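So the structure is just underneath, and the comments pick up after that.
For this view, one protein chain was removed and the others were kept in their places.
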């Protein structure tokens, strides 16, 4: 399956501001690209790329005063399979986890693991460990939290979500991530493209999406407490402890978002390359 | 100056539990060691060491049921100089910061940078950037927060400290770190040994200590909003975004601290080696 | 000046639910009414009125399943004067306050006075007590908090507003009320009708409005940190410690607001009575 991926984002910049963008596909998916995955920054400016401590590809630049335009359009060859599922995947005891996985058990800004020890144990302590327990967490969050764009706020934490039961994508995932970590299951926040492929009714306008990953057996697996069903055409951009680590753009000063469109759709091979050449 | 460093820590362990300890001197100080810096774990168990994503030396093991005893006694050659001070050290604009420094501008569990943007700007936005501004932050926190062991609690955040004005070491540093980051000054939490060397009146029973580091010019500098004066014999153990990253011990299950002593004192070379051989 | 006041509010009620409404003009303004101030509840149901511990007129009823319609249309003779101002009004020392005023110095749900002692003192402790200090608080809140309906959320407290600097009417007033109380100035939350009379550009669609009252000299005075200028045609409905005490409607179960219009406008005497008879 061929996916067209891209975005068109505009900011008004009142005065020059340093920015970091996580707007490329994740290094783990670079081999699937069928066209350059190039973040265009207009007006042109000096750009640097680097890999952060979580393994994400980041872009740095100084946005000039005026309108900033970030855009991209690329093609990616996807397996066409839904998110993999392995019902008998095993939770590892902490002592068996690889060193570099341990940090995904700890607290982060929006995931107050230290405040969820009792809550998580009461809700899921008696559920058999493994894939099924993570799925039970997803089911619970999916059923108990109500989605609504009007409930978004940048400072909302997992405990806020637990108490208020309203939120957007990221809120669902923060709560699920925190419940996992409180049970000593490594979990990390993920963001990327997620189109409506295979979804009978498109749920919402195109946007980047958030989901989360859980370490079971010997690898990370995709879970999504917001949609809570295996999806097609999910393309990872970044992972981190929570949304603070993987913001699409982080501005060190004022930058007012004025326009935002994301494209993530299946295309035929022919139309893909015709469009891309135009 | 020769320092004797060490600790004796006991836990009661109700059932086997995986632990991670950050109880060695920081890799940057290993060259100064004059005796092995060996974390003894009793009863003996399989131990692994690794370096975490912040560059700290970590030790992992499974503590068995019963009394767990962690101890160490080592010697370290110290310059004998106080914390370095450079009044004209410069704040770097974000675009000049090395890539790997950027993460110390972001949110973390106890440092809600996103909630301090206005507060930090109102208090310190008009102060000239550089060493003096960081010192102004230290002065402010030192003057406005009251120290007391009875005010310790594991979930206290920088905003809690800002509102309540009471805390222990870590609370002072969390508030100062957060104010720095909110002004786009990279800051990280640090922990280690800090004896009473050169202090007319010993302020408190021996304990590990927390301070923080700020990136100015082209390096990290030590600041301490708790003591707020250059100190002698500070020996770094770990740095991270906040206390959650550099807990002396993190237990993935129950572990009840029952005894805790820390040694950090100047010794003569002779007594040092005599004692160490005994 | 004659004011037409009223509202038309609809809820969808999934199952019968007890409600309390504070939707009448305050007892202190009853003498100014020129038409009945009658809350109509449709479909008809048994209604009881009572005065709560703050002196507000409250209405209780059980809303039946289906569409609930609350409406009112009345006339009120207003002085036509703007909110009174007395620049030399005095803050009373706590010991001179009447007994029944003391409770307006304490904590409430959205006004965490206990967390603002230092913040309030640092910002306003050096300002001369009296009217000017309360005005300084209003000026500060008005200048530092940004208005936007998208920032409304029912659980936002004064400290949230102080950190986030975004909010609606009630958030501005909660922050100002809390700063006053933290300085031992009695302050209470107020709600009512506030039209656009005398306002060059109508700032927003008609809604009920929130303001606050401060006890200086020997009486309560109106302040409004949101608009921060004396206004015409303000008609008090209720006062309390904070928004929790004076919600327009409190439902003890599900009640989904589906329509909401408020009328608060100046009318000529003739048109007033013509309209009212039709």
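Going by the order they are written in, the chains are A, B and C; count residues from 1 in each one.
Quick note on the criterion: contacts are C-beta pairs under 8 Å (C-beta built on N, C-alpha and C of every residue); 3 or more make two chains touch, one makes a residue touch a chain.
The model shown is predicted, which means the values in this text are computed figures rather than measured ones.
In the full complex, the chain left out of view touches A, B, C. Remark: the omitted chain is touched by one listed residue; of C:30, C:94, C:143 or C:229 this is C:94. Taking the complete complex into account, C:109 is the one of C:34, C:109 or C:144 that touches the chain left out. Checked against the hidden chain, the listed residues A:41, A:70, A:134 or A:159 yield one contact partner: A:159. Interface with the hidden chain, as seen from chain A, comprises residues 112, 115-116, 118-119, 122, 144, 159, 162-165. Chain B residues in contact with the hidden partner, per the touch definition given at the top, are 150-151, 153, 155, 163-164.
Residues of chain C in contact with the chain left out of this view: 18, 20, 48, 50, 52-53, 58, 60-62, 93-95, 99-100, 102-103, 105-112, 114-115, 154-155, 184, 244-245, 250, 252-253.
The definition used in the following text is that only the chains that are shown with their structure count from here on.
Remark: the per-chain Cα centre closest to the mean position of all protein Cα atoms belongs to A.
Distance from the chain A centre to the chain B centre is 32 Å, each centre being the mean of its Cα atoms.
Rounded to whole angstrom, the centroid-to-centroid distance between chain B and chain C, based on C-alpha atoms, equals 48 Å.
Residues of chain B in contact with at least two other chains: 112, 115.
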